[in-house]
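Following: one structure in structure tokens, then a few remarks.
A single protein chain has been omitted from the complex, and every remaining protein chain is retained in its original position.
Entry: chain A
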């Protein structure tokens, strides 16, 4: 298991009927989780303590990093107040993009490549 955790999404997306069946449930569940009501995006919930995620965070543009810190601050404030943000400030499903995921994937790919090179066995032809 890597920093992104196990995912059934690729399998579900590969089948058209399964995708049609699951997508509304997925949207409903994402809303139900409540992080959007605290002003967060899904990628704000990634485990920051992992070294791969740390490297990925370093690759955000300054603007993305600033926005992320701002969302954290807002959510922390609403957590202190024990109530969600007013409805107009909720993060919409449209804005809830995976801004960190591509970077984490890149980092994982790089680590895998390094492992492959490190453990490569050279055969003389």
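Note that in this section a residue touches a chain if its C-beta (ideal position, glycine included) is under 8 Å from a C-beta of that chain, and two chains touch if they have at least 3 such contacts; residues count from 1.
The rule is simple: contacts and distances are computed from a predicted model.
Not every chain of the complex appears here, and the one that does not is recorded in UniProt as "Cytochrome b-c1 complex subunit 2, mitochondrial", selected from "Cytochrome b-c1 complex subunit 2, mitochondrial", "Fe2OG dioxygenase domain-containing protein", "RNA-binding S4 domain-containing protein" or "Acyl-CoA dehydrogenase".
Within the set A:7, A:20 or A:61, the residue that contacts the chain not displayed is A:61. Residue positions on chain A in contact with the hidden chain: 58-59, 61, 110, 113-114, 117, 122, in rising order.
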